[in-house]
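Only one protein chain is missing; all other protein chains are in place.
Moving on to chain A:
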Amino acid sequence: MTVAATPAPSPATTGGESGVRLARSRRNAELSLLLLAMVLVAAYMATVEANLLDTVTPDFWMPAAALGAVFLGLHLVIRFLAPFADPALLPAVALLNGLGVGFLRRIDLGEAAPVDREDLATFAGIGGRQLAWTLASVILAAGLLAIMRDHRSVSRYAYTLGLAGIVLVMLPAVLPRSISEINGAKLWIRVGGFSLQPGEFAKLALLVFFAYYLVRKREVLSLASRRFLGIDFPRGRDLGPVVVVWLISLLVLVFEKDLGTSLLYFGMFVVTLYIATERVSWLLIGLLLFFGGAYLAYVLGSTVGGPFANFYLRAEIWLDPFADPTDKGYQLVQGLLALGTGGLFGAGPGGGQPDILPEVQNDFIFAGIGEEIGLFGLSALLVVYLLIVERGLRAALAVRDSFGKLLAGGLAFTLGLQVFVIVGGISKLIPLTGQTTPFLSAGGSSLMANWLLIAVLLRVSDGARRPVTGGSGKASRPAGGPPEQLHGAPTEVIKP
């Protein structure tokens, strides 16, 4: 028994042959998938031009090439800074972002005067602006990957980020209407010709805080409970933060007139709570609170009006959009008609009429794209979203620390919930709310925030898949000191 005295072998990464097989980084797979995605974007652009211009201009590939170059840059950054990150995330997101840019450029082409169509500059119109935003967002994501070498280092700023998140959420509500209101929703900060949606960034900051808070409290939350009707309900005092977040999301609903964002924040918190405690009762309580709140807002809107009137109106449109198809229900009706026109295979890229759909570049981009690629294409896009979410949840399963699990799981779920809220809205499954479709919609804030989210997921998945090297673990942890964890927390006496 001399094993104990034997020092651990030098931390070499070369295991056995199959050890190498298990630990390979899969960066080349990512590169080839990325190239395939860019070929798809170029093919989309060519089809659009063939349909709209009756010819394919010699520089149709320019936007695809510009996007390809940016994504290739990010791929190289990942190769060096997060070599074991998930190979499917970047190509899937790149495809969605590329098709988004392609569709926005298609709107530009449709709106341009026929003589100008053939020489529309690469960076012109909303398509060009989206291209520029993509460039900025990807650089930002690469920067985040470079700064955050270990996802655990973020937990040191959890309270700061939580405060920043709440300030960002509440800011548009307290600012005067002239600065913060666009289309009836007070979600914006407009400075000059520049508009910013702080809520998109608040999402990330709040999630870091939720994850940190729940890692510290999970034992109390999951162990102390009262059993009622066969379900374990938590104690009243542990419910406190949940009720606070519920109130904040209701305030967002009332003052910013935005059901989608409030559903997003609340869903995010409830699901991280569920992941942390594995208690179904949290999901039930969350759903009850949300539906109760939404119904209350609906009833108040029909009787009292005031700040609830907007929500009441949206619910009424949702219940029967064809009651007023030319005015109040116009947008939703046109969206439904666009999806119906698309049918199974769509009118072909460039063959639809997105110009008659209001807000087609933002909220209704999914209906606009759906008209042209049909159910067949839309379901492919939804599967791509599903794969992104799946990869995020997979990273959460595989990562070795609780904070990383909650962070990645929460982020992946939030992305999925956002897609559900907007796609459910335009297809009349739930009341329509002004959410952006991640990576597709025009809008810098949304694009940037979602790329940052992907950067965090890449970082967590790198941490999860990286083979263990250093014996003490210090060697594999280059960034700063370790964050405070449960062993530092005081013992709490649990009284049911």
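Throughout what follows, a contact is a pair of C-beta atoms (placed from the backbone, for glycine too) under 8 Å apart; a residue touches a chain by one contact, two chains touch by 3 or more; residues count from 1.
One rule holds for everything that comes next: contacts and distances are computed from a predicted model.
**Q** Between "Dehydrogenase", "ABC transporter ATP-binding protein", "Putative alpha-E superfamily protein" or "FHA domain-containing protein", which matches the UniProt record of the unshown chain?
**A** The chain we cannot see is recorded in UniProt as "FHA domain-containing protein".
**Q** Of the residues listed, A:110, A:424 or A:467, which one is in contact with the missing chain?
**A** Reading the full complex, the residue touching the unseen chain is A:467.
**Q** Decide which residue listed in A:402, A:418 or A:445 touches the omitted chain of the complex.
**A** A:402
**Q** Quick one: which of A:36, A:280, A:323 or A:356 touches the chain that's been left out?
**A** A:36
**Q** Return the single residue from A:301, A:349, A:392 or A:410 that touches the missing chain.
**A** Hidden-chain contact among the options goes to A:349.
**Q** By the contact definition given up top, give the residues of chain A that touch the hidden chain.
**A** 1, 3-4, 6, 8-16, 18-19, 22-23, 26, 29, 33, 36-37, 39-40, 43-44, 46-47, 50-51, 54-56, 86-88, 91-92, 95, 215, 218-219, 345-346, 348-349, 351, 373-374, 376-377, 380-381, 383-384, 387, 390-391, 394, 397-402, 405, 465, 467-474, 476-477, 482-483, 485-487
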